[in-house]
Every structure is written in C-alpha cells, then in structure tokens.
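Note that one protein chain is taken out, while the other chains of the complex remain in position.
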Amino acid sequence: MTTAFREPHARSRRRWWWLALAVAGAAFAAWAKVRISHLDTSTQATNPIIRWEYLFKRPETRSELWTRTTEHLQLTVVPVALGLLISSMLAAIGLRFRWLLTPITLLSGFLYTIPSLALFGVLVTYTTNWTAAVVALTSYTLLILVRNIVAGIDGVPSAVTDAADGLGMGRVRRLISVELPLALPVILTGVRVATVTTVGLVGISSVIQLGGLGSLIFTGYNSSYPTKMVIGAGLSVLLAVALDLVLRLVERLTTPWARRRVGA
Amino acid sequence: MSAEVAISLSGVTKRYAGAATVAVEPLDLDVERGHVVVLIGPSGCGKTTTLRMINRLIEPTAGTITIDGTDIRDRPVTELRRGIGYVIQQVGLFPHRTIAQNIATVPTLLGWDKRKVRDRVDELADLVGLDPELLRRYPSELSGGQQQRVGVARALAADPPVLLMDEPFGAVDPIVRARLQAELLALQARVHKTIVLVTHDIDEAIALGDRVAVLNVGGVLEQYAAPDDLLAAPVNDFVGQFLGHERSIKRLSLARVANLALDGGLVADVEAGIDAARAVLAKGHGAWLGLIEGGRFAGWVPVDEVEAAGSIAELEPEPAAAVVRADSTLREALEVILTSRSSTAVVVDEHGTFGGTVTLEAIREGLTR
Amino acid sequence: MIALAWAARLAAAAPEADPTNALQWFQRRSLRTTSGPIPDQLWLTLWHSLAAVAIAVVIAVPLGLVLAHYRKAEALSGVVVNLGRVVPTTAIVGIAVLVSLRNGLGYEPWPIIVALVLLGLPPVFANTYTAIRGVDRDAVDAARAMGLTETRIMRSIELPLGLPVILTGIRVALVQLVATEAIGSYFGGEGLGAYIRQGFANDSIAQIQAGAILVAGLATACDLVLWLVMRPLTRRGSSPRARRGATIDVQPTTGAATT
Partner (left out) sequence: MKQRTWTRGLLALLAVLALLAGACSSKKSTSSSTTTASSSGTTAAGSGAKVRITSQDFNEQKTLAQVYGQYLKAQGFDVTIQRPIGTRKQIFAAIKGGTADLVPDYGGSAATELDKTGKPSPDQAKTEARLAAALKGSGMAASAAAPAQDINALTALTTWAQQNSVTTISDLKKVQDKVTIGGAPECANRPDCLQGYEGPVYGLKFKGFKAVSYGPPLVAGLKANTIQVAQYQTTAPEIASGEIVVLKDDKGLQGADPVVPIFSSKVSSPALIKALDTLSAKLTDADLAAWNKATDIDKSEPVDVAKKWLQDKGLI
C-alpha cells in the first residue's frame, strides 16, 4: 500500500538512473582502456599511490588474486555452513524448550561481542590457526542465524500451522513441508547478513597467517604498497556483494510464492 | 430427515492448567448426520474450544466424543484429522503452495495417486465455484472470498463426512459473506455433510444452521434448537438477549410464505361468473377483488365495480402490484406489501400459478404461532 | 569459553615465568614493560574510541535526522551504510595510517581516529535514519497541522521519539570502535591491541590472552556503562512500543560489536 504513495515517476526516473550509470560505466571503461594501454613499468618512477600496472600489466597477478579470493571464500563459506548447522540445532532446541531460548540467545550474543582479534588470539593458543579462525568465525554467525531461524519459524502465521494440524499433518511433516519453507526468506536473510559479516571478519583472520584478501591488506601495509590494500579491500567488497546477490537469487528461486502479490 | 447421530459429545469438559475458571463445563451435544449445527455464544463461551476438541486440536480434560459411534481417541490423531474437514476464519492456506497444491493437501497425505488427486482438485474447484485458472496461482494472489472458497475446497478434498468450520466467513466483507453463506447452503444441499460451525453472528447462525446451540460463558449449553424454535421460544433471558430485540424481524427472514396458512382471500375465478364473484365478496370484506384466469392471477378490481358490473367480462382488472413467491421469506413478503399500494400480496409458484394471498395480518399471525 | 580457560590457569600459577600463564602476566609488571603499562594503553584505546564516536555522532546524527526527515537520499544512505559494513576495517585503518605517514603526520593518534570515525559513521547514521523513519507519521502530521516548523518538528518530535534507537546506535558504534582500535596496533597504533600483537610476535600465549581479555573487557564495560547511562534517557517520553521497536527495527546493527 505504501508503494502506491510513492512518487509516480519513480519508475521512469530509475530508468534514467540506469542509463546514466551505463553511460558513466562505458566512459570509465573507455578511459581505463586507454590508460591501461599506456601503462608501463616506467610509471613506477613517479611512485603513484595506486599502481595499476600491478593489476593490468602483470599476468601473474590475476591468478594470485584468484588464489587469495578462493582462500577468502573458503574461510567464509565453511564457518557460515557450520554456523547454519549449529544454529539449526540450537534453534530447534530453543523452539522445543522455550525456556532455553533466552540462554541460547544470550550466549550467542555474548560470543558476538568478543572482538575478533581477541578471539583469534585466544583460540590460536589452543589449536591450529585454520581451526581457530573457523571456530571464531562460526561463533560470530550464531547470533544472527539462531535469531533469524527462530524468528522465521515463529513468524509462520498461526492460522497456517493450525490448518496444517487440522488437516492431519504430523509434527515433523508440518515442520518440513510448511514451517521451514515459510521461514525460508527470514532464514536466508540471516544467512546473507552472516555471510557478508563473515567476509569482513575473514579479513582480520589474516593476522594469523591464513591468506585471504586480508593478507593483501596487511602485505600492502607492511611494504607501504597501497595498491594491494585497495585491491584487497575492493575484492573483499566485491566478494561480499557477489555472495549477497547469489543468496538473494537463491532466496528468489526458493520462494516463488513470496514474489507475486495481488495488487492491493 | 434421519435422526441418526453422527457426532456425539458426552460430558466433555476442558479445564486449562492453572486457569481459575473452566473453559468448557461438562457438555452433552448430539449432531445428526447431514445437519449443520451452529455453535454460538459470547466470547469465552468455549465454542471454538468445543469445535477443536472434535478433531483433537485440543484434548478434552474429561468426557468422550464419538464420531459414528467410535471414540475419537481410538484412532491415530493424524488419521482422525484427515477424515475431518477443517475450515478456519483466517483460512490458513499454505502461502508457499499453489491453490491446486493447497486443495490437494489431504489427498496427498493419504497417498492418492497423482491423476486421482488432479481430477479431484478440478472437481472441487468446480464444486466451490473457483475459476480453474486460479489453481496455478499462489494464495496471496487471490481475494479474501476466493481464499475462503479454497479453504472449503481443501477441507472437502478427501470427501470427509464431517466438516468443522470455525467462523469461516468472519474475515470477509458483508457482501461477500452473504454470497459465501448462500454458496455454502447450496453446496450442502449437494454434499450433505455433517457440519459443525462456530460463529458469533446470530444472523449467520439462523441462516445456516439446521440447529443452533447457544453457549454461555464456560461452555454452558443454554439452548439447542432449530433456529425458528429458538427465535420463537428462547428458554431464558440469556438466550433471549443473545438473540436480540428483533427476534420477530429475524424470524421474518427465516419463515417462508409457504409455511403460512394461506387463505384464498377475496378472489374469484373468471370462469365462475359474476355471481360467484359476488358470493365471494359477501363472505369477506375488502375494497378489491382478485380475479383468476386460467389458474393465473389476472388482477384486481374495485369492489364497487364488481357490484355494478353486468358480467365479469366488463371488468378491467388492474395488474397486481405485490407478488411474492411461495418460497420467499416473510421478510420479502413484508417488503413487497409495504412498498406497494396494496395491503395484500399475491402468492404465485415458479410457473406463475396462483397460490393464494398474503396480508400483513397473515404474517403477524404466522409469527405468533 | 575464555573465562573458563583462564580460570583453569589461575589454579596453576607457577613461580617461574610461564609464557602461557595469563594471570602471571597480569601479576608481574616485569613481563609487560616493553608493551606499555596497562592504564596507559587502556586510556589510549578509550580516548581514541570516545573521540571518534563523538565526532561520528556530531556528523551522522544531524545528517541522518535531516535526510530522514525529508525522506531524501534513501537509496544512497542504504548503499553508504552497507558499504560501511563490507569494506574491511583493516583496509580503512591501514590506508589512513599510510596516508598519514605520507603527509608526515605520524602513526597516531590522527590516522587511527580518522579511521575510527569512518567506521563509526555507518552504525550511528543507520540507526539515526531508521529511528527517524520509524517515528509515527501521525505524530509528525499532527505537529505539522498544529503549525510547528520543520526544524521544530525535527527537534521536538522526531529527535526525542527516535532517541532510544539513536542511542543504541551510538552504543553499538562505541563497542565496535573499541574492538577496532585493537586492530590499529597492527598498523603502528598503540592501545590494548599492542598486547595482542606483541604476544603474537613473541609467542607469548599469556600476553595474547591477557590482551584479548583486556580488549573484550573494555568493550563489554563500555557497552554496559553506556547502557546504564542511556537507560533513563531512553525510558523518558517513549512508549513501551517504541522501546520494543528499538530492538527490532535496527536488527542488523544492534550488538554488531565484532570487528
């Protein structure tokens, strides 16, 4: 309903936006192409802040960046997947035994407030760096995921669960074929937020030598080479945005019913 | 009508742990097969609780409920529920499933094969008057009235003998509600289910119920009777108050013209001749005489013209301004009489054959019967 | 988890300097002479964070208030806030330090404060924007109908009603910045993070743990103190519903203390 009260020209205006964006992008691409073709290792003499030749004139760079990105991706996906698994169990326990929900939320909330550097620092004293990073990153996903799973299931209209019961669905079947599908958008939103947050946190895990895009930032700083820092940060943002979009796509594909609405 | 009992509640009690009051006092209620029984009462009277105890969404604290003589506790709960249609106010359609999938819920649970399920869905769409085009859509794309039809179709999917409806039309606007009520009656005339329906709308109860159970707070059954009996003779002040001040007006919409003791009134057959007509006039008094020609009502003529006329052929009857059908409600008859200049309405059947006349007096007598 | 592990070590306090005993590290000043005294580092972290939050509030609250009031820059603010969430904090801190060094401004405190301000802006702005957007339109309309000026509406209707959510944003930002300040030590900064960094460099488990405890402790303490200080402010004049809203509306940023 509120959309009905928006500016009537929003749509056409947005179209202009896209057009302007496309023109700007094309202009930038053209400019960049010219710039890149003129790049030369001799520009190093001028010592600019960003050395584009590192990115565009050095064939090895791309595969190195690709390696860093996949390392980063791995350190993002593994904790989120683990977190989802653990959160599902915690949420299931919390939903079954309501009185446990508060302690579960408090615990995951407490984990969430521990500074990541501190958590990495403590955990590496107990286990390998990789495990420490995964444990720390997983623990950060719990709050978001548990909260969203519970909210998602709780958000299923009582009329729908009542109908499911009334039609003779068992508890398990109700959960699998009614409640989970309906909670999916909220759960996936949680996964999305957790993933984007984790992408950022993985950058910090580079202090314990795990590679990833964060290592570009640290290496860049340690050798006073801002190019690498900018590229590391840029790829990190791109990775977060890409994962966000992929998860949005998953959400749309799995919840076709949520898209079509009667024009009220 | 058969008096066979389909659902029987005996001594059914619901007491919630920690609650000071009893939700449902020991309640005895029999529902006859093929009847629509309406549970009505103020908030907190336990009508919904009672309904939900029948499909065990709520377990009674004490007492037994039987369906077709079998205790409902003797069957696995999911199996029991699959055999009972269930319709609720918010409809509770599964938003993530298409209309067809929603309707197919119970048949799928029962493991019907796909072809049979599809046929059944089409059949039900037709039965509840749902455009087949809508079957592929999602619930959010349907209007409230359409959703409620889907709810009914879903409840009827596996052809359960019993249907439980909890304020099924409570969430739709009055115009749609009236149409859905009419549709439900028409549907019931075809499927003859045993229906238990909860409502807080006395007009709905009167319109839909074969029998109405009026419940007081705590699930106390105050009266259990056919709507007309209820309106005619409420057993106590509670029921009387609940039915409201306009009981007679309500009965008007319940009773039909055909139920009245119709008298012929001042009517004469054209064939019988002018003398017979004058004889009719001698028996009663009024300002107009009705003329019948070939079984049909020809019109009214003023009495003085009849007296003055040499033959019936001379008379020029004025067409009737107030005509009602035998199956019209008294309310409709009253409306017709009040809005026409005539104080008498002519009753005809669907073929237009004359059936008698109705006067205000006749309606009044009908209500005080 | 940490508390448990630490408690286990309490029991095993050995007379010899044990590089894995965090308690001993706290007890023996000699073990931490090279990383600066605890009060100094605590103070550095605290004032850097507080200064940054103060600057962020001065910038972001009026901006959020005005933009939200006029319903302007909706998409832009969303992008800015989300970008703030995905740009790695290490990059912001590191680049700020490099820029500072290039301009001869040294390692601290300015680069770290500038970086912290940049990182503090998104949560403060997001919560201000959400808070003002969440103010009951009817209340604003009623105020406008009674002849209040737009400035007056912002000041005396929207700001007080949105205050609980705004304050939550400030609290979240401070906790976040305390945690981030620790990362600054990897880019030549001082503060509590120095203990962690020195601990890693010298393979002193005790010092890493002690640093972690100090950072987490300061973050938690800031959270608690601000919560206590702000509680009376958030109570006053806001309905219970508005207060509940405070925890729901800004879901993505409440408690997001991890950096």
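To keep things simple, chains are lettered A, B and C as they appear, and every chain counts its residues starting from 1.
Everything below uses one rule, namely that a contact is a pair of C-beta atoms (placed from the backbone, for glycine too) under 8 Å apart; a residue touches a chain by one contact, two chains touch by 3 or more.
As the structure is a prediction and not an experimental result, all values here were calculated from the model.
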Touch partners of the unshown chain, restricted to the chains that are shown, please. A, C
Have a look at C:Ile38, C:Leu101, C:Ala143 or C:Leu233 and name the one touching the chain we're not showing. C:Leu101
Where the complex has a chain not shown, which of A:Gly109, A:Pro157, A:Gly170 or A:Gly211 is the residue touching it? A:Gly211
Those residues of chain C which, in the complete complex, touch the missing chain: 34-35, 98, 100-102, 104-108, 185-188, 190, 194, 197-198, 200-203
Name, in rising order, the residues on chain A that touch the hidden chain in the full complex. 10-11, 14, 18, 44, 51, 54, 58-64, 66-67, 209, 211, 215, 219, 221-225, 227, 241-242, 245, 248-249, 259
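One rule holds in what follows: only the chains that are shown with their structure count from here on.
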With chain centres set to the mean of the C-alpha atoms, which chain is at the far end from chain C? B
Of all the chains, which has the CA centre nearest the overall CA centre? A
Winner on contact count, chain pair A-C
Could you give the separation in Å between the centres of chain A and chain C, each centre being the mean of its C-alpha atoms? 21
Using CA atom averages as chain centres, what separation in Å is found between chain A and chain B? 58
Centroid distance [mean C-alpha coordinates] between chain C and chain B, Å: 67
Quick check: in the complex, which residue numbers of chain A touch chain B? 157, 159-170, 173, 178, 181-182, 255-258, 260-262
Going by the contact rule at the top, pick out the chain C residues touching chain A in the complex. 2, 5, 20, 83, 85-92, 94-95, 97-98, 101, 175, 178-179, 182-183, 186-187, 193, 196-197, 199-200, 205, 208-209, 211-213, 215-216, 219-220, 223, 251-252, 255-259
Which of the residues in chain B end up touching chain A in this complex? 55, 57, 77-84, 86, 88-97, 105-106, 109, 137-143, 151, 154-155, 164
